[in-house]
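Below you'll find the structure I mean.
Only one protein chain is missing from this complex, and each of the others stays in its spot.
Going by the order they are written in, the chains are A, B and C; count residues from 1 in each one.
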């Protein structure tokens, strides 16, 4: 788990010969993301062992069929309809567009992924992201939501504005925080009262569901939202997200929607075999739980070294305040993300674990920080 | 290379238990497409051996960097810019949208893939596909193109119509036919004279470049169009297309375009390692040549059995006229695609080879037809 | 009714001083279109007399309210919902987009206005125009439609293609021809069987309904399609089209749709007062009938001078074959549109009448041709 850090992004790669970069990178612990690795070994194994088989295409292959069935069972939702796409932004744009009318917008917190880091993919499909203030941990508070909706529909000119059509939340949030059952239930009640779709972005769903203190599982979530996705890319797959339209909520011709969005894989077997494996013997949740446990240990190491937590997170993303005076040292020895600054001379830094994080990595970490 | 055939598509899968389908399929030769298989064994091998490495993300990984360099070298175009996407429709929509203004349309033949089988992905990005009549083999004839353009700009009201901004051709065509150097040169001259972008869809580029009689190779193509893509999905990859913006033709911020279209992979290493392998020791063209040779042998078998060719093709897609009276037998023993009917009691059928087609498959074929 | 002809369009205006153009134009009969004039005098009168009144905005003014009521009565459709927009392309794009899902396309004949002369406005909203061959007079034949639909849905891969969602026809057609009750009924039956919306573009609806031999009137049409529009711009208004969603077919929040499309007038009174006047004492149809009668007389003049009809039309657009040898003379004395060439040395020319065409114009015409 050592690798290179390229501060100026892609452009550097155009300038420096590769070997220089590799040299620079050779002794660093990489905690920058949960998608800097390959397939989980068990997933890889299944992938390799089915590679020679000839299959149906476009998601009709036997692994995709089986994976859908396993997910339906895991959700205890026999009517759920499952589609496999290959990335979070693609999934968000396709799902959101498929369930809204042109005149509708999607409500999200300001820090929501669709509002910040998707290069305008939602707007590209014609819809406004209606950004509401984030509450603690990057969550959408039900009172913020209700106040917005009450004020919106109280305005006699509201038909001149973007009509809200959907509420988008992430579980866990971009800051690793979790909604409780009570919170999601309340949001869902508001959605139903206002005829809004509730969509849960589960790019890191597994980490949320296996976190200490979490009371959300798949069957419960399936009954408390209209659509969500089970993120695979960040939880053991090389790529793949499983969209779950719960209990009869799939739009007609969603298959054609995915094709139109360029989101349909010819060799649908790629996500199929991965999700079939992830949903065999609970592998998906085992992977997530492992990363969470590594994260808790990592947190203990930081705390024991005197660093303070920036945002409380029970999941695989951990945020610490690193004194600016230590940043050069950190950057020379670790790969991680900077998220901003506080007002007291600290940088907010994110450190992420995954299936590939080992005890040895943590040991090495504790030695350099 | 045996597998199942599901005539009514996905819907059947919702009705029949899986095992029934598998039973039905157990003794059939599958020549339905070149994307019904997994990774080519050498690609798989490289994929497996690099899986444990931690890498940069979003296409900055070392394999993507290396693959870009190898493709630039193969094209003898040091200025070429290369991007990896995961499917043909996605690639077409992203490239076409990135290089046209809103008021422009893309010219294609009526049978062009973007006009027929992409579920309106181009129109979704706001652009009309200006469909011109197909010439022999599904090619765009330069005279058809010129006549259209001359008439278009001669109309004093042309600013009320969709202004052509790009010409889209496929190499080889949807019917497996090839353009000659002379034909592409002439089309490119027309494009330059009219300030149109020339874009070559190379979903099956390898099959075209290694076909008997083909005089087009990568360096030549790189000098005779503005952008093309090297199809991986149909030539040995599990997914992946390499867009080549030739000699300085890449639009600014194409990276952001791909993100906005949901076409950016978090784990860009997936196409990276595949294309690095495909462009090591000419593997890409070896795979294609193998499939072409299998196709020629397949053609000989059909001819020796008295079947006639529907469309002449020097590539891995072969089209034969099957008497309607024989169709039930064919459908019971082979998996293939039906493309229509002639006026003399025949069905036009497509049979496709790939890296996974073996001599044993052809032997079996010759025994059942 | 004399005016200038500018063969090369706007560009000429940038080069020549205005007075030169006006000089060129001073002695020419203008039969180039039915939108080269101002408001019909009765409409103008109503407009002037209500100008000083302060009113509600965005279509809530008393004239718009009254105009909607009158149109509902004229259609004998108390449930019809009426919206006023300001141009044909705007109306087509807004209506079509509001009634289709993203994955759907709209069927039209190749010569349909949305397919040829709207600069890609439909595609801009994300939808493909599915162009079927035109039948006689530019009409969509029910058999062409049925054959297309049968073949489309018979293809097991149709979900990879653009799903038809609407049928678009024009009444009268771009060539001035009329559908019969039987023809529209049959098309509507097909639409209902396939769950397609039937939309009738009535840019010149009045001319069609008052044509000799026409059996279509507003009440009948309201019962035999889902939505149509009553063209005002070409029938006496300065701008304005009345969309009629028949018997409960209006989409929710269509008001917001129009705003989003930039099609909502702040001073909605402008189309309101015009349509209220046009639908008082049958003025709309009187205007149309006058133009048709002028067209019939014009046709007699052409025939008596030995010219032949290019396309039979019972409406205000007439098409004649003008020998190429006569074209210079024609262009020096008349303003009209050229529509193409036949194979016998003739140019197909269009001559159009309107409320502003007078007996004196026809007298002058008969003297110069």
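Here is the rule we use: a residue touches a chain if its C-beta (ideal position, glycine included) is under 8 Å from a C-beta of that chain, and two chains touch if they have at least 3 such contacts.
Bear in mind that the values here come from a model prediction, so they are computed numbers and not experimental data.
Engineer: Just name the one of B:89, B:260 or B:274 that touches the chain not displayed here.
Structural biologist: Within the whole complex, the residue contacting the unshown chain is B:260.
Engineer: From the list C:66, C:141 or C:366, pick the residue that touches the absent chain.
Structural biologist: Once the missing chain is taken into account, the touching residue is C:66.
Engineer: In the complete complex, the non-displayed chain touches which residues of subunit C?
Structural biologist: On the subunit C side, contact with the omitted chain comes from 1-4, 6, 9-10, 13, 18, 21-22, 30, 33, 35-39, 41, 44, 48, 50-60, 62, 65-66, 86-94, 118-121, 124, 233-234, 238-239, 255-256, 259-267, 269-270, 356.
Engineer: Please output the residues of subunit B touching the missing chain, sorted low to high.
Structural biologist: Within subunit B, the residues touching the omitted chain are 58, 97-98, 101-103, 125-126, 159-160, 163, 251-253, 255-257, 259-260.
Engineer: Taking the full complex into account, what residues of subunit A touch the chain not shown?
Structural biologist: Counting over the whole complex, subunit A touches the hidden chain at residues 7-10, 102-103, 105, 116-120, 123-124, 126-129, 131, 156-157, 159-163.
Criterion: only the chains that are shown with their structure count from here on.
Engineer: Taking each chain's centre as the mean position of its Cα atoms, how many Å separate subunit B from subunit C?
Structural biologist: A distance of 42 Å separates the two centres.
Engineer: So how far apart, in whole Å, are subunit A and subunit C when each is placed at the average of its C-alpha atoms?
Structural biologist: 50
Engineer: Compute the distance, rounded to whole Å, between the mean C-alpha positions of subunit A and subunit B.
Structural biologist: Each chain reduced to its C-alpha mean, subunit A and subunit B end up 32 Å apart.
Engineer: Give the residues of subunit C touching no fewer than two other chains, as numbers and ranges.
Structural biologist: 102-103, 126, 159-160
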